[in-house]
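All protein chains of the complex are present and in place, except for one that has been dropped.
On to subunit A.
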Amino acid sequence: MLEDLVNGIENSRLVLVTDTADCPGRTLFLNWVKSLAERLDRLILICFERQPEFFKSWLPLGLQNRITFVDGQSITCDFELKNQDLFKVTTAAVPEFKGQTGVLIDSLSLHILFQQTPAVCSALHRLASDKRFSQVVAVLHRDVHDPHTCSLMEHVASSVISLRNVHSGKHICHVRHCRPTGKVFRTVESFTVDDSFHIRNLKPHQSASENVTLSQVTPEADPISQLSFNLSLTETEKVARSQVKLPHLKTGFDESSEVDSTLQSKIHYEADDADDFDEEDPDDDLNI
């Protein structure tokens, strides 16, 4: 799931990466910047924590030209700018929008300290629902804020990547992704970081205790295998099943399927041949 989110295979309007000082999310964020810069036409990167040089030193020169850097530190130092919300700061950064644009915020923590949390949530929601922006990605430090603030921020995000710990070079994270259809995925995944700070080996994580439990299970006779008919699904069948769009789920944000609420609805009924259609007015005897 995490790999799909980073590579844009899974669509998510607002991604929140939450971390702690022991398990920082900056490397994941860097990779996300690179992936978005490769996919989108333009990026707006608001730097609250590190200077633009930090990102420029790592990103290829060709991708740097697509990024508009906004100095977040100056926003917090300037009294007038300090009261501006993220939406105004972001839209002011780019004079005109052409093509797909992404918004990246290297840390929301400083901004939350100077603005009310609901105001930050509101600004993020406005950014995420604005059609000019394809995706918004932000980092939040869980250990700087109280749990209530963190849960508010997580509530507004469509995907939350919560970095938990680093164990022998493996970064373990909990992913909660809500598809536009409303389907929610929860996974625990791990990744490693190579010497050039690229994330590698993204895969589902199994804790050591789970591995031990699995290995200790004695190979008992599987009752399903003894059946005369097939009850289990193959991997391809499982994938096909997950892609079936159920009738009670929303169909996503496909613009062509959107219904114009200003038009009046009408019911067209085509009578069946077998219908016993009565042409007389059923209210004729009421003398209306």
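We take it that a residue touches a chain if its C-beta (ideal position, glycine included) is under 8 Å from a C-beta of that chain, and two chains touch if they have at least 3 such contacts; residues count from 1.
As a working rule, contacts and distances are computed from a predicted model.
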Worksheet entry | Name per UniProt, for the chain absent here [options: "RuvB-like helicase", "Mitochondrial distribution and morphology protein 34", "Elongator complex protein 6" or "Ubiquitin-conjugating enzyme E2 G2"] | "Elongator complex protein 6"
Discussion item. So one chain is hidden, and I want to know which residue out of A:S57, A:Q116, A:S265 or A:N287 touches that hidden chain in the complete assembly.
Written reply: A:S57
Discussion item. One chain is left out of this view; which of A:R13, A:H141 or A:R164 touches it in the full complex?
Written reply: A:H141
Item to complete: Pick out which of A:S12, A:S109, A:S162 or A:S190 touches the chain that's been left out of the picture.
Response: A:S109
Item to complete: Could you tell which one of A:A21, A:V244, A:A271 or A:L286 touches the chain left off the display?
Response: A:A21
Item to complete: Touching the hidden chain in the full complex, which residues of subunit A are there? Just list them.
Response: 21, 24, 26-27, 30, 49-51, 53-54, 57-58, 73-74, 76-77, 79, 107, 109-110, 113-114, 141, 143-144, 195, 197
